[in-house]
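Attaching a single structure in structure tokens format; questions to follow.
Only a single protein chain was left out; the remaining protein chains are all shown in position.
Take a look at chain A:
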Amino acid sequence: MTTTITFPLSGKTFQQRATQEPSWVRRFLIGLALAFLTLFLFVPLISVFYEAFKKGVDVYLAAITDPDAVSAIKLTLTVAAIAVPLNLVFGIAAAWAIAKFEFRGKNLLITLIDLPFSVSPVVSGLIYVLVFGLQGWLGPWLAEHDIKIIFAVPGIVLATVFVTVPFIARELIPLMQAQGTEEEEAAVVLGASGWQTFCKITLPNIKWGLLYGAILCNARAMGEFGAVSVVSGHIRGSTNTMPLHVEILYNEYNFAAAFAVASLLALLALVTLALKTLIEFRNKQHQTQRGDE
């Protein structure tokens, strides 16, 4: 429901004065809100790009084509390429069980899926050290078999998967609950197999929600800092993701290079927001179209 109402001419003055603020109040509130957002959002965002290009395009290009930076970019892409599909499969399975069936303990299960969101990133990394680290449960066995998880790529992947578990599931569960089960039941009654039902009925219905969740999941997977920092060991050129590389450069007072790599991450954030807005816009249009039918 929208709150902007166009009134017939007769009642216009009365209605406007009764349910709208005077124009100076409106202007003041808009100004205050924009001032706050400018100070806390827009200026920091712009400063990332300003600092990145402050010393010129050559310095910028040198920073992002540096071998350590390139290997950090590659590692970040690799980690996201593993974590996002894993959580995609998990999200679909969890949403199928929760949205299409009635069973006991469902609310508890939903809370458990959301759990990683409320755990501090640092703790998310630490718990994997407790399981796989040298002092951890599996540490001695892993050392014996010469398998490295902590301070190596598998640890980074695991920590990233942990912090991004809820993203796709929490997008799909309400969406599939709202869609109900009738279409799938009709397909099954008509003789479709489970796999056919999923591919031909469910998947087309949830594809935008799936994409939406995957985009947000990807942004977090590429940008995660705290959890990854605890398990990575910070080995340049081998276990450094982009956010960790930014930290190292910054701590070496190599600010231009740090902001150059950071600007790539900021660009990723902007692309994420643009895609997200696009999907939301498309969904809104789709809904009004359905309403018109």
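Annotations
Everything below uses one rule, namely that a contact is a pair of C-beta atoms (placed from the backbone, for glycine too) under 8 Å apart; a residue touches a chain by one contact, two chains touch by 3 or more; residues count from 1.
Criterion: contacts and distances are computed from a predicted model.
For the omitted chain of this complex, the UniProt record lists the protein as "Sulfate transport system permease protein CysT", which is one of "Ferredoxin 2", "NADH-quinone oxidoreductase subunit L", "Sulfate transport system permease protein CysT" or "Cytochrome aa3 subunit 2". Contact with the omitted chain, checked across A:L130, A:A143 or A:L203, is made by A:L130. Of A:V122, A:A143, A:C199 or A:I235, it is A:V122 that touches the chain left out of the display. Summarising the interface, chain A meets the missing chain with residues 1-5, 15, 18-22, 25-26, 29-30, 32-34, 36-37, 39-45, 47-48, 51, 89-90, 93-94, 96-97, 100-104, 109, 111-116, 118-123, 126-131, 133, 135-137, 158, 161-162, 165, 181, 184-185, 188-189, 193-194, 197-198, 216, 219, 222-226, 229-230, 242-244, 246-247, 250, 255, 258-259, 262, 265-266, 268-270, 272-274, 276-277.
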